[in-house]
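The next block holds one structure in the form of structure tokens; read it before the comments.
Of the protein chains in this complex, all but one are displayed in their positions.
Naming follows writing order (A and B), and every chain is counted from residue 1.
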Amino acid sequence: MSPSPPPLVTRSLGKRFRREWGLRDLTLTIPRGAIVGLAGPNGAGKSTLLALATGLLAPTEGAISLLGRDPLRDPGVLSEVGYVAQGAPLYRSFSIADTIEFARRTNAHWDDESVVELLTRIDPRTKVGSLSEGERARLALGLVLGKRPQLVLLDEPFANIDPLAGRELLQLLMDGVAETGATVVIASHVVADIERVCDHIVLLGEGSVRLEGNVEELLEAHRLMTGPRRPLGAIRGVREIVRERHSGRQLTLLAVVDGPIVDPSWTVERISLEELLLAYMVPERMPAPRRPDEVPLRWHG
Amino acid sequence: MTLLERYDPAVIQFHLDPSSGVATYLQIVQQVKEALRLGTIDVGDQLPTVREVVADLAINPNTVAKAYRDLEREGLVVARQGRGTFIASTLAPASLRHHEELRAELERWIVSALAAGLDEESVRALISATLRESLARSAA
Partner (left out) sequence: MAWVTWRQHRAQLVAASGLLLALALAALGTRLPIQAAFRRDSLAACLPPTARSGCDIIVPHFEGQFHGLVTAVRGLAVLPVLAGLFVGAPLLARELEQGTVGFAWTQGVTRRRWLLSKTALIATATAVAGAVASVLVMWWRSPFDTLEGRMGPSSFDVEGLVVPAYALFALALGVLAGLVFRRTVAAMTSTLVAFVATRFLVLEFVRPHFLAPLHRTVVATDSGRQVAGWVLSDNLVDAGGRQITAGREDLAVLHAQQAGIDPHTYIVTLGWKRLVSYQPAGRFWTFQLLEAGLFVGLAALVIVAAVWLVRRRPT
């Protein structure tokens, strides 16, 4: 019995638009059952990647497979995948009931449960065009969950919706995932929106992967070290220095560690996910260490 | 009914403090233990289902599952297939007995710290740092 294929795999994937490359030489594997944050600034290639994954764009080079199948040539795989494009596009002249009927008739296995709850809140005869952004996003997500997909792809679901609607959207999504065990990929340029739920992160920058991995492991492996300025040699416990910054007499490092930092002249701190991503995204930017009068954490033993 | 109205509040409702620096699953574990200590939940009570928790807090279901697994490993809860997760045993009664004494002692210390001129932030910082160091030392 062969194991079921990973939800999304790319191999040297590239997409060129006229003269610019939106994605270049992208190789990554999304683990099954993970909730993946696809992070990166606007223009990094997040939407392009999701459009390639759903067969809406054809790759210029390389390959992409969705649940083991080619989304461009074998688009039948999309019946197992839920996708909400940026802005949650739906037919504005359709009523909510019409939209649900559309989804019901174009999907083989459909479960009304996820949309029933949506319908009780708003009159199903309301035209989609008169819904707020948040309501439309909820409808689009409800339709996705009604398909009982194995993989859910969301492109900037929180853009343009208020925080309460965004929280409700996340609740709806997590409830659906808890029920079905689906893999989720959420593309967002605001890390705070997805930090809450992601256990896996993929950071894109200018069309390539800057950082990728399990969130817990990444946070465990990085430390922010502050200390007096000095020439750097090998530091015990540090495997790799990601960024360094000199300011006056002080030196700040973002390092990948493989053991405890025993040198007491270093002040060592953990780093938040948002700060970590920013450090990998913007070469000039270093995460800000805490103020020196705050109680330092000394890492011993 | 909304997603929340569908579910019973159950005996315990979790809350998440994203800025505390404590991992989410640990916060859930701690809140269960705290409820046990305070006696608000007892043996036989059912913890909220994973679905109920994520629908309320909008967090990763794996996080909740991990928390419940940790509690099960410590022997505090037991997962019954198809029916839910239930409290299996309380914490050692000793902790409850000392509870009142410790609380009173802590209150005395706080009063003297405030009298010494520390503000709320400094008191918190001192408690957090000392706690961290003590735990680290005891783990070493």
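One rule holds in what follows: a residue touches a chain if its C-beta (ideal position, glycine included) is under 8 Å from a C-beta of that chain, and two chains touch if they have at least 3 such contacts.
Every value quoted in this text rests on a predicted model; they were computed, and no experiment measured them.
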Partners of the unshown chain among those that are drawn: A
Touch criterion as defined above, residue of A:Thr10, A:Thr54 or A:Thr252 at the omitted chain: A:Thr54
Touching residue (missing chain; options A:Pro31, A:Gly76, A:Pro163 or A:Gly181): A:Gly76
Residue of A:Ala103, A:Leu118 or A:Ala137 touching the missing chain in the full complex: A:Ala103
Residues of subunit A in contact with the chain not shown: 51, 54-58, 72-73, 75-76, 78-79, 81-87, 89-91, 94, 98, 101-103, 105-108, 140, 147
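The rule we apply is simple: only the chains that are shown with their structure count from here on.
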Subunit A and subunit B: spacing of chain centres that average the CA atoms, whole Å: 29
For the subunit A and subunit B complex, residues of the former touching the latter: 33, 35, 117, 120-121, 167-168, 170-175, 177-179, 195-199, 216, 270, 294-295, 297, 300-301
Residue numbers on subunit B that touch subunit A, as the complex places them: 1-4, 6, 16, 18, 21, 23, 50-51, 54-63, 125-126, 128-129, 132, 136, 140
